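Notes follow the structure.
All protein chains but one are shown at their positions in the complex.
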Amino acid sequence: MLGEEIHNCAKKLWPICRSITGSGVRSTLAILKEKFPDIVVKEVPSGTTCLDWTIPKEWNIRDAYVIDPSGKKIIDFQKSNLHVVGYSIPIDAVVTLDELQSHLYSSPEQPEAIPYVTSYYKERWGFCISDVQRKALTPGSYRVRIDSDLKDGNLTYGEAVIPGDSTQEVFISTYICHPSMANNELSGPVVTTFLARWLKSLPRRRYTYRIVFIPETIGSIAYLSKHVKWLQEHVVAGFNVSCVGDDRAYSYLPSRKGGTLSDIVARHVLKSIDPSYISYSWSDRGSDERQYCAPGIDLPIASIMRTKYGAFPEYHTSLDDLTHVVTTQGLEGGYNALRLACEAIENNFYPKVTVLGEPQLGKRGLYPTLSAKTSGNEVRVMMDLITWSDGEHCLIDIAEKCNVPVWDLYPIVEKLRQHGLLSLETSTAR
Amino acid sequence: MLGEEIHNCAKKLWPICRSITGSGVRSTLAILKEKFPDIVVKEVPSGTTCLDWTIPKEWNIRDAYVIDPSGKKIIDFQKSNLHVVGYSIPIDAVVTLDELQSHLYSSPEQPEAIPYVTSYYKERWGFCISDVQRKALTPGSYRVRIDSDLKDGNLTYGEAVIPGDSTQEVFISTYICHPSMANNELSGPVVTTFLARWLKSLPRRRYTYRIVFIPETIGSIAYLSKHVKWLQEHVVAGFNVSCVGDDRAYSYLPSRKGGTLSDIVARHVLKSIDPSYISYSWSDRGSDERQYCAPGIDLPIASIMRTKYGAFPEYHTSLDDLTHVVTTQGLEGGYNALRLACEAIENNFYPKVTVLGEPQLGKRGLYPTLSAKTSGNEVRVMMDLITWSDGEHCLIDIAEKCNVPVWDLYPIVEKLRQHGLLSLETSTAR
Partner (left out) sequence: MLGEEIHNCAKKLWPICRSITGSGVRSTLAILKEKFPDIVVKEVPSGTTCLDWTIPKEWNIRDAYVIDPSGKKIIDFQKSNLHVVGYSIPIDAVVTLDELQSHLYSSPEQPEAIPYVTSYYKERWGFCISDVQRKALTPGSYRVRIDSDLKDGNLTYGEAVIPGDSTQEVFISTYICHPSMANNELSGPVVTTFLARWLKSLPRRRYTYRIVFIPETIGSIAYLSKHVKWLQEHVVAGFNVSCVGDDRAYSYLPSRKGGTLSDIVARHVLKSIDPSYISYSWSDRGSDERQYCAPGIDLPIASIMRTKYGAFPEYHTSLDDLTHVVTTQGLEGGYNALRLACEAIENNFYPKVTVLGEPQLGKRGLYPTLSAKTSGNEVRVMMDLITWSDGEHCLIDIAEKCNVPVWDLYPIVEKLRQHGLLSLETSTAR
């Protein structure tokens, strides 16, 4: 039922025409803020230099259409905001079919789909339509109109900080710049919002959680240009949240260098919930991890996904919808994987047994009093946990050695702690 | 024929009812001392705190039986000491079949076998019988009697120290607490005794050998509680000797952290004598390595076994005998593997060639004077030994690189040393 709640939130956001700037981003953040009021909206003015980039003009669009020679409105922004190339400059003209063709984008491989196309950094205008529709166009005069602005304004993003016992941070980033598409990308911001709600609801947190809702690429560049030093000093783990809404696969994409806490946690969690999860390499990257893990930035950010961008046929087309692609089960699975990952990070202590030699579990009622050929599985896991609790292995290492999900160890750790047999060491190393 | 001698020793020890304390341990040590007089018998009083444990009361048993309603003695300790649950408190009563049943242990999976059951740390009484016999019991009054003591006394163990050139030690541990069972465990103490005799017979030893004959778990806990610091400072390698008497397999179980000299030697020796030897992991542990390698203790102790405890069908039952399970060949093979391992430790220097570039072997008569397409295999191994004698590889590393058993290198090392071409470096690292 949580999946349903997340799905409903996505449905509410669906119609909004988002881009990397503009009112669509603001209204999206306003709706997410209803679910999670801690989100603070921030803006960076057009023209601001951010690392190697410059914040572009703000883009807003009210309407757009094409009327064919017979007077029929054949392309209508009101029906699908994918019809307009993102960041199209305004146009109001009558053009021949030939002229129109040079501004049309369609996909012969997916003739029924409207493709998603943008042109953020070069001014042009264009329409996206299905290839079927394009092939049916007849010669004549076409009225084309895009009622948009491209003016100095702001890049808008949301940020929420949920404090924990430590000033060390877990960093979670998702993006809010895609118009009406579901897995890539409404799934990221809605799942992240519900994850934030859950984090906030915990009685206490070991780590501080920093969560950002930003436009892809330019947003993470902008955020890093202000905060990179802080993030490098405080972030111990984190995830880029994208494509977490369909129910066809679980996927992992590593940080650039690999081997960070985020990588270890992501692999362990995914292996535990789906042994056939897909493990990508850094060469398959394509979202904001490109910035967070860039050379010299190298934050410990990995990606936990359902079916990865580029890896599903509906990707970046009008077919990526909330009906056939993104489902309640899909969203709940994505949410669940990320929540288990956060729990694993919170619980990832370096347990250390407090006695030399095996503790005598029998006198504490933790071991059978009668020797048989074999002891039960729970006792076995407890013994394995104890034998690896040398202060050199974190709980995830130990779970791997015990061949169980790390969450199976939480109650055993608690029981042994209550008997004074385990101390939990913290370490900033991981 | 050494196998036969070891087997005869085991036969002499067979009838004794051993447990973790008591007169059975003492008479066992007395018989082993006949073969190897250096064994010194030591005792630790009941009630002594050892690490997280306490030495239990001493248990002694003289007789035990059950007489059925018809007056027939159907269970008789004199016929098999496995019939009594180890550490049974005394009982002398007449009970109904129902009452009796709650004190009986049998194994439906092995209906002909008497299972081995103990209850060291919770006072109870019980009998072990075959499931066939149990199923034939009829209702009525049963006379049950166990003539045992459970009183303050001592835990008894044996220790022998065979001095070497160095105060660095090789530590060998075996256990003497199992009643009449053969592979697990009479094979360990008898093979260890003959290994000790051989070590003692050597003209000189590089290392000091410390050999203990102890009850499992509580014995190693007790020994460690006194000696852990000494052992950590002196022991460079060692083995837990158990299940070295059948002829069905060779097996290796690593130290907890792996990669110690003991692990390297054990794997090399076993691979060389049986390429299909079974390599277990630390999660398969089950004997005193659990204590010797516990976190914070971490002695370099591995296990070289024939068929491992738990891995043969007769394990911990009356079927584990000196006829069908443990054989002269089996014992001799176990002895041989451990002896080769000790030899490998003794010879594990870091050889270093004394000249720069390849030595001119021809002028020393070590190389053919006529060049042909290929040189012989012995020359090849000699050249390979020389090329790896850089002072950074121990002899076992080199044997692995040459793809020969390390003992094939001993005569070549000796020849090269006599020609002044090799120096043997010692290193405490391995």
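By letter and in written order, the chains are A and B; residue numbering begins at 1 in each of them.
The criterion applied here is as follows: a contact is a pair of C-beta atoms (placed from the backbone, for glycine too) under 8 Å apart; a residue touches a chain by one contact, two chains touch by 3 or more.
Keep in mind that what you see is a predicted model, and the values were worked out from it rather than measured.
Touch with the chain omitted from the figure is made, among A:Ser70, A:Ser102, A:Ser283 or A:Thr323, by A:Ser283.
Set against the missing chain, the residues A:Ser130, A:Ser242, A:Gln291 or A:Ser371 yield one that touches it, A:Gln291. Mapped onto chain B, the interface with the missing chain covers residues 352-353, 355-360, 362-363, 369-374, 384, 387-391, 401-403.
Annotation for chain A: contacts to the undisplayed chain at residues 51-54, 85-86, 115, 117-122, 124, 217, 220-221, 224-225, 228, 256, 282-283, 285, 290-291, 294-298, 310, 315-316.
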